[in-house]
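For this view, one protein chain was removed and the others were kept in their places.
For reference, chains read A, B and C in written order, and residue numbers begin at 1 within each chain.
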Amino acid sequence: MQSTLLKVKESRWTSRLLSPIILVLLILVFAIATGGRFSNPRNLKMILEQALVVGTVATGAVFIFATGNVNISMGATTALVTTIAAKAYMATESVPVMFLVALVAGVIIMGLTALLSTWLDVRVLYVTVVMMTLLSSIQMSILGSANIQLPYDMTSGMGDANVPLILFIVFFIIATVLFHFTALGRKLRYIGINDVCAELTGFKRSRYLLIAFLVAGVGVGFGALSTIVRNGTITTDTCSTLNMDCMLAIVLGGMSCFGGSRSNTYSAIVGAVMVTVLNNGLLMLGVSNTILQAVRGVVFIILVCASQTRPQGLPSRDG
Amino acid sequence: MPNKGEVVLEVKDMCKYFGVTVALDHVNFTLKSGEVRGLIGENGSGKSTVSSIAAGMQKASSGEMFYLGKPWAPSTALEAQKEGICMIVQEAGTIPSIPVADNIFLGHEDLFSFGPFVNHPKMVAAAQALLDELGIGIDASVVTGRLDLQQCKLIEIAKAMYWKPKILVVDETTTALSQTGRELLYKLMRRLADEGGSVMFISHDLDEMMTQCDAVTVLRDGHIIGSLNKDEFDGDVMKKMMVGREVKGDYYRSDMDPYGEEVVLKADCITTRRDLLCFDLELHKGEILGIGGLSECGMHTVGKALFGYEKILDGRVTVGPQHTVVKDVETAIKNGMAYTSKDRDHESVGLPGSIRDNIASTGYIKNLLVGPIISFKKEKAYVEKEITDLSLKCASQYHSVNTLSGGNKQKVVFGKWIGGDADILILDCPTRGIDIGVKASMYQLIYKMKKEGRSIVLISEELPELIGMSDRILIMKDGQVTHEAMRADHPTEHDLIEYMI
Amino acid sequence: MKKRMLTSAVAMLTAASMLAACGATGSESAAETESDTSSAATEEATGEEAAATGEFEPMTIAYATNATDEVFATMKDAFDNVIGPALNIEFTYSEPLSDTGALTTFIENSYAAGADAVITNLSSSIDQAAGVCEDLGLYFVGISSSDAVENADLPHYLSVAGASAEGYGESYASVIKDVIGDDGEEHGILILSGAAAYGATSFIEGTAGSLRALEEVYGLTYTEDIDTLATTATQIDAENDKGIKITIFPGMADLATNVSPLLQTGEYDVVVGTTNIYDSLGVAVNEVEEALDMDIKFITRATFNDAISAAFNGTDSQGSPVIDGMVCNGTYENVSAVIMLRNAFDGNVDNMRDSDGTCSRVPGMIPLAISSVEDYNTLSSADIPYSFVTTEDILSLCGADVTWQDIDEFGASLTTENIVAKFSA
Partner (left out) sequence: MKQQNKAVKLLKSVVATVALPLAVWAIMEVIAVVFTGSHVISSNLDVRNLIRSAGISAAIAFALSMNITSGRMDLSLGSQRVAATILGGVVAEALGLGGVWVLIFALVFGTVLGAVVGVLYVTLRIPPMVLGIGMACIYECFGFAATDGVGLRLVGTEGVDLLSNMNFTIVVVLIILVAMLILMTYTKFSYKFRAVRGSQQIARNSGINIFVNVALCYLVAGLVVSASGVLDAAFAGSMAASMGLTSNGSVMQNMFPMMIGCNFLSKYVNQSVGIVSAAVAVRIMTMGLNCFNMSEAMSNSINMFLFIAYLVWQSNAWKLDRMRADKKRIAEAKAFKAARAAA
C-alpha cells in the first residue's frame, strides 16, 4: 500500500497531472453541487472563453517563467499592445493590420524589456517592476482623453467567429511545439533547473532569455487581440488585473514559479480555467462575489504547498 | 583550564560515512592540553572530518568522544563553542555587510545589551580591545566587506579566541594568510597552548607543521597512520606516511599506450583575473594530461579557462586543427570540448531536473525527427543508451538527479558529455566523493575514451589517481607549473608531492 | 514526511480559519441584509402592498458597478430593503469592475447563476455588455450620461438611463452662478476635471458646463475650444479675453498632494470638482485656508451623507460654509433601470424600447444643483425615500400600459423645487 503510494508520489505524472486532475475534480464537484447547471455545455464554453486572454498571455509567460525568472509586467505590456493595436485599427480599419501591429508591438516591447535585463544586467524582477508602471504610464499617454471604442460589428463578428479561441489554440500549438518538441523549450527549462550548469552546457542565458521574452511577446500580441475582441472598448483600466492573474494562473496550473523541469505550456490555461471555474462555480452556489477572491487565494496557497517539498532553509531566490 | 598534559579530548573508534564513501574508519585519537597538534594527510584523508565532528559541525556515523572526561556529542557548532571547542574553517565565516565588531560578537549581542538595545560603542570597544590584545591591527568599527580575505580570517580567529577556547581547531586557514598573518596565528596558537588550551592544526605546509606543532598525527584514507613527536619530525618520513594510499585491486590503467603528436588544445600564455599568469599548456590527441596540486594552486581555474568559462585577459586558448580561439563556452562546445566541474552539484548537473533532462541536454541536434522537431523516441533511446553504457543505477530516466548518489550523479554528467560526442574532456575532480566501485568504472571509462582517440585533461587532488591514469602529469603551485612528469618515467607520489608543497 | 504532513496541516488550518473569518464577515452582512429583507418583506406583506407584491414573478437582476462607493452602498441598501421586496426582485452585485473583460465575465457568471436581467454603470462598456446580454437572453439597461452609440437590433437591450451629459453641465453652471455669480468680484477659479482626460463623459460635461457658466457670468470668451480645455491631460490655464484666472487640473490620483501646492499660491479662491473632491481635498483646502487666511469656495460633486451634511452645515476657519455648493448625482437612473427591467420581464418589452426598434434613452432626472443649506437639509432629511421616489410611485410605474416615456417624464419632474415642495409638505 505504502509502496504504491510512494510510487504514485514519485511518478513523473503525479506532479505533472496534479493541477489538471484537481481542475477536473472541481468541475465534477460543481456539476454535482449545482445539479448539472454548471456542466451544461454553454456554461463550460463560457468559462473557457473567460479564461482565454489570461490563458494566452500566460502561455507566453511560461517561456519566461521556465527559466526561473518572474515577469510581473505581463498585464501592463498587454494593455499597451492592446492600445497600440486598437489605434492601428482605428487608423486603417483593417483587421490584418491590427493583427500585424499587435504581434510586432508585443514582440518589440517584450524584446526591449528583455534587453534591459540581458544587456544591462538588471535583474528581471526589478526590470519588470519598473516596466509595470512605465508601460501603463505610456499607455495612458497614448490613450489620451478618449477611450477607444472599436466598432461593435468588428468585435462581435470576430467574437462570434471564435477568434479568441482560435488565436489561443494557434498560439498554444505553436508554444507547445516550441516548448515540448524542439530544443528551445528544453534549453529554457534547463536554464531554470540550473543556470550555471546550462551556461556550461553552452546555453547562453542572455540569448535564451531574450528568445523567451520574444515568444512571450507573440503571446502578448495574441492576448491583446483577444482582449480587443472581448472588450471592444480600450480604457486605461484594460488588463489592469492581468499582471497578477498571469502569475496566479501559471502557479495554479502546476508550474513552479522558479521554472525548471516542472514547466509545461498547459499550466497556463489549466490555471486560468481553474480561476474561472472557481469564480463561476462558487457564484452559482451563491457565494458572494466578495469572498471569491479570498477563496482563490486560499486554494492557491494550499496548491503551492501541496506541490512542493518543504525546504530546510528559507526560500528567497529572486524575491 | 585543565592541567597541562591532561587528556582533554578522546576520540574512540569513530567512523564516518558519506553515503558509501568511508571518510573515517575506526579512528582513535587523543588530544592533550597544552599541545599544538598537527594533523596532516592528503586531500580527503579525513583530517578535517574528524576535527569538524569534534567541533559539532557534523555528526559521526559511529564511535564516541570524551571531552574533559565526559561523553561528548555536540549537536551544533554553537554548543561546542559554548563548551570551549572552536573551529576556524577554510570557507568564509564572516558576514561582509556588517562591521567587524558585529561579526566578532555575532549571536552574542546579549553581552552588550540593556533591554532590547545594544550598546554598540561598548561592543566596538570590547572588539577593539580584543583585537588589540591579540595584536591584530584592524579597526573594529569598519564594515567587514572592506577588508581582504586575510583580515577576515583574522577576525574569525579573534572571534574564536574571545571565548578562551579549550580546544581551537585551525583548518587550513594559513593558506589565506600572508607571512605576517601566519606569524600572528602561530603566536596565538602558542599562547593558547601555554595557557593550558590545545590546538588542532591542519595544514598542507610541512615546514609550518614542523616548526609550529608539538606533535603531528598523520591520516590517510580515514585511518590514523601514526603520530610523531617534535623530536621525531622529519619531512621525508612525514611525506612517506602521507602517501602510499592503499590501492584496493588494480583499478587504474596498467598499459603504456602512447598518444598522438597532434596538439588538439593549446593554452598560449593565458592570464586570468586570479591564479593564472602566463600559463601554457598543450594537450595532444589521445592524451590523458593530469594536472595536480593543492586545491588553491590554480588548477581548477585552468579547467575553467580552457573551457572559456573564465575570462582570459591576455593570451589565448586555441582548439582543433584550425586553431579556433576559444572565446566562450559555446565555441568550446562547438569544437567538441566538454567540462565537468569540481563543484558538480552547482555547475555540472541540474539537480532538480530529471536524468533525461540532463543527459539529453547535449544531444538535441542528434535526436531530431524532422526539421527542428525532436523525436521523443530517439531521445529516449539516446538517454537509455548512456544509462546502460554507464550502468547508471536509477529507477527510470525520468527520475530527478537529486535522488541519486554522488557516483551516479557523476555518471549522469559523463553521460551528458559522452553522448554529446565530446572529443576533448576537461575533467575536474571527476571522482570526488565517489565510492571505490564507481571510481573503478570511471577509470575504465576514461581509459576507454582515450582509446577512442579522445583527449582528456584530468585535474585531480588525488595523486595516485593522476599517476595511475595520466600519460603526462603537470604539478602546479601558485598558478605556475612546477614540474612535469611523463608516464614512462613512472613517477611516485613521493616525487610529485615535493613540487606541490 | 511527518514534517511535511504537519506543514500541510498547518497550511490547511490557517487557510480554513482565514476563509472562515472572511466568510464570517461576508455572510454576517449577508445575514443582516437577509433579516432586514425578510422583516421588510413581512411589513410589506402585511401592509397595503401585499396584493402588489403577489403580482410579481420573482426575478433576479445583476448589477455590475464600476465602484463600490457610498453612492453605491446607499443604492444597494434601497434596492435590497425597499425596492427589491416591493417588486419581488433579488439583486446580485459585482465587485468594482474597471475593465470590459471583467464586466463580460460578471455578466456571464450571473447568467450562469440564474440572473434574468443586467444593469451596469460602466459607461465605457455599455454596448459590449448589451451584446453579451443579447447573446445570453438577458434584459439589459445601461447607465450612462452619454447616448448609446449603436443600439439597433438588440431586442433585449431596453434602454440607456442616466442624466444626460448636458444635465451635468447645466447643474454645474447653476451652482457656479449661485456661488460666485452674484458678487461681481473677480475670482481665481480652479476646476478639477477628474477623469475627463481619460474620456469620462460626465466629467467632460461637468468641466465644460462649468466653463460655459463662467463664460456667462463674466461675459468672457476663451481663446481655446471648451472641449479641448475640458479634456486636457495636463494642468492648463483657460486663457480668456477678460483675464480671469481659470485653471483646469486633471487627474484622480493623489489629488491632495498634487493640488495642495497650487492652492498655496493663493491665486485660487474657488475650487470646482467634477468628482467628489470633498473626500480627497477637504483636508488640504482647510489647511491652505488656515495657512493663507483666505476663504476658498468649495463646489463638489457629492451625494447625501453625514460627512457632507456636517460640511454643509459647519463653517470653516474663515466663517463660511465648508462646502458652498454641490452637484448631486442623479440616482433616479438606477430606479428607472429597475422599473424598466421589471416591466420588460413582465412582458412589456416593447413599451420599454423606442418605437423605431432601438433602445430607449431615459435621461430621467437632472442632477440636483444645491447651493443653500436649507435646500440641502430638506433634500437629505432622513424620511425621504431613495431617489425621492416612494414605493407607490414605483408601483404606479409598473404595469402593462406604462411606457418608457412615462418613466422618463416622472424623472424629469424630480427637480429640486418639486422635491422640496413634495417632501416639505
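One rule holds for everything that comes next: a contact is a pair of C-beta atoms (placed from the backbone, for glycine too) under 8 Å apart; a residue touches a chain by one contact, two chains touch by 3 or more.
Here the structure is a predicted model, which means the values were calculated and not measured.
**Student:** Which shown chains does the chain we cannot see touch?
**Tutor:** A, B, C
**Student:** Among A:I27, A:V127, A:C197 or A:I234, choose the residue that contacts the chain missing from this document, as touch is defined above.
**Tutor:** Answer from the full complex: A:V127 touches the omitted chain.
**Student:** Given that one chain is not shown, which residue among B:Q58, B:S97, B:N229 or B:T388 touches it?
**Tutor:** B:S97
**Student:** Among the options C:Q235, C:S320 or C:T403, which residue touches the chain absent from this view?
**Tutor:** Touching the chain that is not displayed is residue C:Q235.
**Student:** Since one chain has been left out of the picture, which residues of subunit C touch it in the full complex?
**Tutor:** On the subunit C side, contact with the omitted chain comes from 7, 10-11, 14, 18, 21-22, 25-26, 29, 68-70, 72-73, 76, 95-96, 102, 197, 233-236, 250-251, 253-258, 260-261, 264-265, 278-284, 287-288, 291, 306-308, 310-311.
**Student:** Residues on subunit A that touch the omitted chain in the whole complex?
**Tutor:** 70, 116, 120-123, 125-127, 129-130, 132-134, 137-138, 140-141, 240-241, 243-245, 247-248, 251, 257-258, 290-291, 293-294, 296-298, 300-301, 304-305, 308, 310-311, 313-319
**Student:** By the contact definition given up top, give the residues of subunit B that touch the hidden chain.
**Tutor:** 76-78, 93-98, 102, 106-107, 109-110, 113, 116-118, 120, 269, 271, 273, 277-278, 311, 313-315
Keep in mind that, in the parts below, only the chains that are shown with their structure count from here on.
**Student:** Among all chains, whose Cα centre is located farthest from the one for subunit B?
**Tutor:** Centroid comparison gives C as the farthest chain from subunit B.
**Student:** With chain centres defined as C-alpha means, what is the inter-centre distance between subunit A and subunit B in Å?
**Tutor:** The mean C-alpha positions of subunit A and subunit B differ by 45 Å.
**Student:** Roughly how far is subunit A from subunit C, centre to centre by C-alpha average, rounded to an integer in Å?
**Tutor:** One centre to the other, that is 35 Å.
**Student:** In whole angstrom, how far does the Cα centroid of subunit B sit from the Cα centroid of subunit C?
**Tutor:** Each chain's C-alpha centroid was found; their separation is 73 Å.
**Student:** What does subunit A use to touch subunit B in their complex?
**Tutor:** Per the touch definition, subunit A meets subunit B at residues 10, 12, 177, 181-183, 186-187, 189-190, 193-194, 196-204, 260-261.
**Student:** Quick check on the complex: what are the subunit B residues that touch subunit A?
**Tutor:** Listed in rising order, the residues are 307, 309, 328-330, 332-334, 339, 341, 346-354, 357, 360-362, 364-365, 372-374, 395, 398-400, 416.
**Student:** Mind pulling up the subunit C residues that touch subunit A in the complex?
**Tutor:** Residues 3-4, 7-8, 11-12, 15-16, 18-19, 22-23, 26-27, 30, 92-95, 98-102, 104-106, 108-114, 124-125, 127-128, 131, 149-150, 196-199, 204, 231-233 of subunit C touch subunit A in their complex.
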